[in-house]
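Note sheet for the following structure.
Of the protein chains in this complex, one is absent; all others appear in place.
Then we have subunit A:
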């Protein structure tokens, strides 16, 4: 098990929409993780930050920004940007540093402040920018998630109620989570009564953007032993693979998929490829998973993830939510934190927040959200431009 590293501490700043400087959230999360780990800030040899693109230069060099805010103490720094997978890439950088023996203890941290109003592309006539093109033609973010949702309905027979069940489940899970932004138990009726945004997705089926921060202290197994924490939760796998040409699914912000017309080329699903490497690296399979945190940018997308993570065969995910399998108390609870439905997305913090939740679950510290006897957890997320990740943690 030479490739494991230990998660000594985790911490979060609650998600919300306060409009404060992102550094405040990151520092609060980092200090919480340092306290949870029982170490001193000066013991950290490597600071790995997840960048934010929306907060100017300090956001582009987030690792150094957080290191300075916590007090320069000579640690080495790194900053990673990989859209929704930024936190996982920052974690991967810390793991590489630890496994190579260059450092014993690392801080991984991500935080974001989201602007008010809609994020629109730069003006002018810019047909070379796919993001400009699709907005000009009237194709917004919800369009893509609605296309995936509608395809589930027409091909697999999923219903709007199935998507509503996901939202209801996640809102029940997040109800008591102190770090969640939305704490309201929504009913199927609430979802059905909310405004249609992009058919079949309604307002309560799509996630918002939030402010928030998440952090972890990770270290070598030797260091964990020295600290008397040999039984700490471990990172068993980090997958940050890119897609394989060509694409089977049209991805934001593209107007078309890559063609699979050339000889020897097949269309692949990017999302499904992410956990494959994670399972392989951890030497486990989907049957070993006790709890999962997946990127529910829409409640229908959560169902796609069940299949991508191989929790069931393609087309059968709705059955899992109908039978309560993925609800707390079920065989395989998903998004016990409440997921993006209760958090809203804080891009550079989100992948780390997923790992924080799984760490609490595996330690038995998740309170009302606790999954009894959780031993293995997996995360999954996907962002723009071929970024995505899947992290496996185990006891």
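Following the convention adopted for this analysis, a residue touches a chain if its C-beta (ideal position, glycine included) is under 8 Å from a C-beta of that chain, and two chains touch if they have at least 3 such contacts; residues count from 1.
By our rule, contacts and distances are computed from a predicted model.
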Refer to UniProt and select, among "Hydrogenase maturation factor", "Benzoylsuccinyl-CoA thiolase", "Isoquinoline 1-oxidoreductase, alpha subunit" or "ABC3 transporter permease protein domain-containing protein", the name of the complex member that is left out.
"Benzoylsuccinyl-CoA thiolase"
Consider the whole complex, including the chain that is not shown, and state which of A:197, A:233, A:309 or A:391 touches that chain.
A:197
Among the options A:72, A:136 or A:385, which residue touches the chain absent from this view?
A:136
Among A:73, A:159 or A:259, which one touches the chain that has been omitted from the display?
A:259
Residue of A:35, A:155, A:188 or A:313 in touch with the missing chain, whole complex considered:
A:155
Determine and list the subunit A residues touching the chain excluded from the picture.
118, 120-121, 123, 127, 132-140, 142-143, 146-151, 154-155, 195-201, 245-246, 249-250, 255-265, 267
